[in-house]
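In this view, the complex is presented without one of its protein chains, the others remaining in place.
A, B, C, D, E and F label the chains in the order they appear, each numbered from 1.
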Amino acid sequence: MNIRPLGDRVVLKKLEAEETTKSGIVLPGAAKEKPQEAEIVAVGPGGVIDGKEIKMEVKVGDKVIISKYSGTEVKYNGEEYTIVKQEDILAIVE
Amino acid sequence: MNIRPLGDRVVLKKLEAEETTKSGIVLPGAAKEKPQEAEIVAVGPGGVIDGKEIKMEVKVGDKVIISKYSGTEVKYNGEEYTIVKQEDILAIVE
Amino acid sequence: MNIRPLGDRVVLKKLEAEETTKSGIVLPGAAKEKPQEAEIVAVGPGGVIDGKEIKMEVKVGDKVIISKYSGTEVKYNGEEYTIVKQEDILAIVE
Amino acid sequence: MNIRPLGDRVVLKKLEAEETTKSGIVLPGAAKEKPQEAEIVAVGPGGVIDGKEIKMEVKVGDKVIISKYSGTEVKYNGEEYTIVKQEDILAIVE
Amino acid sequence: MNIRPLGDRVVLKKLEAEETTKSGIVLPGAAKEKPQEAEIVAVGPGGVIDGKEIKMEVKVGDKVIISKYSGTEVKYNGEEYTIVKQEDILAIVE
Amino acid sequence: MNIRPLGDRVVLKKLEAEETTKSGIVLPGAAKEKPQEAEIVAVGPGGVIDGKEIKMEVKVGDKVIISKYSGTEVKYNGEEYTIVKQEDILAIVE
Partner (left out) sequence: MNIRPLGDRVVLKKLEAEETTKSGIVLPGAAKEKPQEAEIVAVGPGGVIDGKEIKMEVKVGDKVIISKYSGTEVKYNGEEYTIVKQEDILAIVE
């Protein structure tokens, strides 16, 4: 991966969303309605951002949940990525 | 529960709202009008968020009241959750 | 009262407004136009909120005036309450 | 006066505006266009408000000028008052 | 002058604008399009405003330029004044 | 020049924009679309502005680039000037 995010930014690769009901039926068409699951592919160095010390709490390979409205879509070498600030990551999925 | 919220975030499971009048009549249809009761299923570690020390005051199992407009809806393994910042929790119901 | 507000929040029970003119005529229909009188039924612990120390200046039983636009309406056990931050309380009526 | 404002708030009683031209003609109908003159009837204690020390510079009986858009209208015991923060008072008229 | 501005506020009397082209033709009708020249008639004491020390840099009698959108129009004793914060004064004309 | 800007403000005289393509054709009509080149004619003293120490980095005679949307247009003695804060100056042209 040769995109190196600056500051407290993180580069994500969105995961294909499969919507599964309790009874096991897959509803791929509903994927657009959901916040996004994504995998982290690059993590910025953190440091002093806007006058505040930011420590990076996530690492490459983490699967995370972000709001579907956060971040900037980037297309690089024919692949789509999303770049968000760490504070836009809601949770880590384990 | 394998969603681990970051920072001062909290994962909630909304409780089915039953609207009961003083005389005991249940009005489920009115549920949409109300702020939401929810149960906490995961709590972030707190720490320094946006330059300010945040101590988590809530714990897993607490029943809380949130404004119906706060937080982000998340669907995970076929279940719906809401992720809010602790400051969006108005009160604990005991 | 078993709603325990967090931080600098206060739970209020709104008082029935009676609008009385100087000559003593009661105008209940005009009540909607007025900021609200309310009685405090629960007070949060205060503490460090958003990086600032907040000391609670009000107590259960105080009658207060709030702007009619502030706070969140909550329905709990068939009763309606309003939850506001202490800073949204304009004055105490003695 | 039994309304006790909190923090840096001040309770005002608006003065009847009389618009007088240089030649002495009174134009009461123009009163609505003007920022308001008011007399202070109660002053909060000041103190630390939103993390900043506020010292009250006005006192009961001061006649002041406020912008006509600032503050909250309050009706109490059949009288109308305006509650503003001290910073919304533009000037004292002596 | 018996209007005493509070904090970092300044009372101004707007100067009649005369628009003069390079060739000396006076265009009074164009005055409305311009930021305003004004003369300072009263200056607040400065001090700690919103948690920051403000030192007053202007004095009574200074002719200044303000944006035409800043400040509050005040009519007092049949005269019109403008009350602005010192930071809304763009420059002193010497 | 007898306009003395306050604080971190700078008085600019906009330069006539000539739009020249690579092949040398002048397109003056396109000038409106461009951020503005301007020459500094007066510089404020800097100092503590809004609680922060501002050091002036520009001087009279500097040619600078500003966004076309920043600053306030001023007409003084028949000449048009623009007053901006130093932070609205994007770059110095050397």
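We adopt the following convention: contacts are C-beta pairs under 8 Å (C-beta built on N, C-alpha and C of every residue); 3 or more make two chains touch, one makes a residue touch a chain.
Since the model is a prediction, treat every value here as computed from it, not as a measurement.
Participant: Touching the hidden chain in the full complex, which residues of chain F are there? Just list them.
Facilitator: 19-22, 34-35, 51-53, 55, 57-58, 65, 67, 86-87, 89-94
Participant: Could I get the residues of chain A that touch the absent chain, sorted low to high?
Facilitator: Its contact residues with the unshown chain are 2-7, 9, 11, 42, 48-51, 72-78, 83.
What we mean here is this: only the chains that are shown with their structure count from here on.
Participant: Please work out the Cα centroid separation of chain E and chain F, and write it as a whole number of Å.
Facilitator: From the centre of chain E to the centre of chain F is 23 Å.
Participant: Please compute the C-alpha centroid of chain B, do the same for chain F, then give the distance between them in whole Å.
Facilitator: So the centre of chain B lies 51 Å away from the centre of chain F.
Participant: What parts of chain C, by residue number, touch at least two of the other chains?
Facilitator: Answer for chain C, listing residues that touch two or more other chains: 51.
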